[in-house]
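So the structure is just underneath, and the comments pick up after that.
All protein chains of the complex are present and in place, except for one that has been dropped.
When the chains are written out, they are named A and B in that same order, and each has its own residue count from 1.
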Amino acid sequence: MKVIKIDKKEWTSGIEQVKNAYRVFGPIKEENKEFSAFKELGKGVTPDLSATDTRLSPKGIIFPQSEAMFEFTTDSTSDDCNLMNVPEKDYSPRAIVGIRPYDAAAFTLVKKNFDTPEYRDNYWVDAYDACTFIGLAVSSPSILDFSTSTKSGPFDETGLDVLLCDLDDHFLAKVISEKGETFLKAAGFTNIADEKDVQKIDILKKEAEDKIQSRVFFDKIQSYSILDIYEANFWEDISFACINCGTCTYVCPTCWCFDIQDEMQGKTGQRFKNWDSCMFPLFTLHTTGHNPRGTKLQRVRQRFMHKLKYFLDKYNDGIMCVGCGRCIRFCPVNIDIRRVCDTMNSFEPAK
Amino acid sequence: MNPYLPFPVRIDEINIATEDKSLKTFKFIFLNKDDETKFAYQAGQFAELSIPGKGEIPIGIASSPVEKGFVTFTVNRAGLVTTHLHKMKVGDIMGIRGPLGNCYPWEMLEGKNILIIGGGFAFTTLRSSIIYLLHPDNRSKFGDINVVYGARSPGMLLYREELSEWEKRDDINMHITVDGTDDPDWKYNVGFVPTIVEQKAPNGDADTYAIICGPPIMIKFTQPVLEKLGYDHDHIIMSLENRMKCGIGMCGRCNIGKELVCKDGPVFTLNQINQTPREY
Partner (left out) sequence: MTGYIAKIKKISKQILDEGTVDMVIGFRKGTLALMNEPCFAKTSKAVDDFVWDGNCGINLANYLTSRKEKIGIIAKGCDSRNIITHIIENKIDRDQLFIIGVPCKGMLDRHLLSAKFPDEILNVSESEDAVIIKGADYEETLPRKEVLQENCSVCIHRNPVIYDELAADLVEEQADLDRFEAVRKIEALNAEDKWQYFEDLLATCIRCYACRNACPLCYCPTCFVDESKPQWVGKGQDTTDIRTFHFLRAFHDAGRCTDCGACVRACPMGIDVRMFTKKLEKDCFESFGWEAGLSLDARPPLDTFNPDDPNDFIL
């Protein structure tokens, strides 16, 4: 295992240098806003690693909220009339600096959806492959962080190429992949840390994990049948407060559902892939007016069943949640996935 | 390969399929000959018809894999895309993305008797299936073939010329029916599909499978009839519809439990469907 020591005095110049080889994305505090967000960093802008967790996860860097898949013209005088053309895409190397381990782990879950044996969503996968993930370990987990209950954790390396640990005047950068090593070299960060420093990472990791108080259990959920939980009587109570906005799905790093929409301006148009949400009635509405998930209860149940049961059953690889806690924090009516997970896990099917 | 990129096609022929003109059959020719090979499909699959500026719509493939040089779709005018499609003309260019989804389980059905039950305009993939089954290369691979097909009135039956040809054959038993008619020359059945199934369909056994495609109300009332005739739930094969966008199992809306109608389906046995929340 290789660990690089980065003096914080070198940090800014290293990030500037690496921009010659990468498009760099990172959290910055936006002007006039109380919160930070992931943005592409222009010249002279350094990722603000003191910024607390972003409202939106960086999923939009790989999977933009609205992305043009095709361009076309409907002008019948054009040779190209009604033919779909892929717009120019920039899949040159990019890096997300300061991504949280749970957000990086989320990409690996979402990959199961977009990169399958049968089909490959080139827009998502090409962007993902172009990306180097420079994680920042979480030293002070929020009270809503339950990442250690999922397949992630404050120092988890899943989906990361480098894990940065903040030690006040310097970072320790754990090199996880070749991609990560290439990035650090491009930034000029080559100072190998000594053994004593390296040991600090494990201590910090233990400390951070111990700070996490929030836990969920889903050990029993897999043993119930889908229909048992689907038909359980707790869904009315769980779903009552829900206003069916898309907040939980949009802030979630693992929610991947999308819509396909054509938009025209005069005779030229684009076909877009837009984030969509299982909370919206339109998501499943048939042309006939029939809606298989026409009620709030059905939609709320779908969201939690997808994350905590269908995904678990389908891939046998944990739940579709990394424990970031965003959906809890930003839900306008305080629907708490931890409570729902507990309810599902402690459910007693009718004999 | 970009799974969202449709194959460009030209509309080669448009035929009004029903007397009320709400359905039209579109015959498409691939602009690039190679795309036809890439579009190799089996009866029961569907495709996204893609109209730039309007969007895409999943439609069952009505032509049969044994028919070469074109693909056909019979489309009901209902929403934004299909309404626009109905206004398009021969020679217009659009796109087809597919083939998508699974098909009827033809390998498993070899050597078996097949009961095909269809209602209204959901007969398209069943038409594809019948053409496939009756092809000289295939007919001997299957046992008895019975078809119950019903529509509101004689003029609402799809593929009327083919239906009367099949009527004349002795290697397929046709039971055509209409809900009602005032045509004194109507020589086939009158009555709803479930009733005709009860009267005309063979009993279920280990070697007989039913394939059903039709409106929800028909399916609802046909199921108990099939049970009465002795069809096990794993011998009843159904094709489901749901709102779809991607057609490749990614966009997340068409699931029934953990199964995706667009990718794991649209064809399921009733036995499989029984184990899912029936969100279709």
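The working rule: a residue touches a chain if its C-beta (ideal position, glycine included) is under 8 Å from a C-beta of that chain, and two chains touch if they have at least 3 such contacts.
Note that the coordinates shown come from a computational prediction; the quantities given were computed from them, not determined experimentally.
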Touching the absent chain when the full complex is considered, from A:61, A:212 or A:328: A:328
Residues belonging to subunit B that touch the chain removed from view: 79-80
Where the missing chain touches subunit A, by residue: 30, 32-35, 37, 52, 55-56, 65-66, 142-144, 237, 240-241, 243-247, 250-251, 259, 261, 263, 272, 274, 277, 280-282, 328-330, 332-336, 338-339
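In this section, only the chains that are shown with their structure count from here on.
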Residue numbers on subunit B that touch subunit A, as the complex places them: 1-6, 8, 50-56, 78-79, 82, 92-95, 216, 241-243, 245-246, 248-258, 263, 275-280
Of all residues in subunit A, those that touch subunit B in their complex: 69-70, 72, 74, 81-84, 86, 113-114, 116, 118-123, 225-227, 230, 256-262, 264, 269, 271, 273, 276, 278, 283-288, 290, 292-293, 298, 302, 305-306, 309-311, 313-314
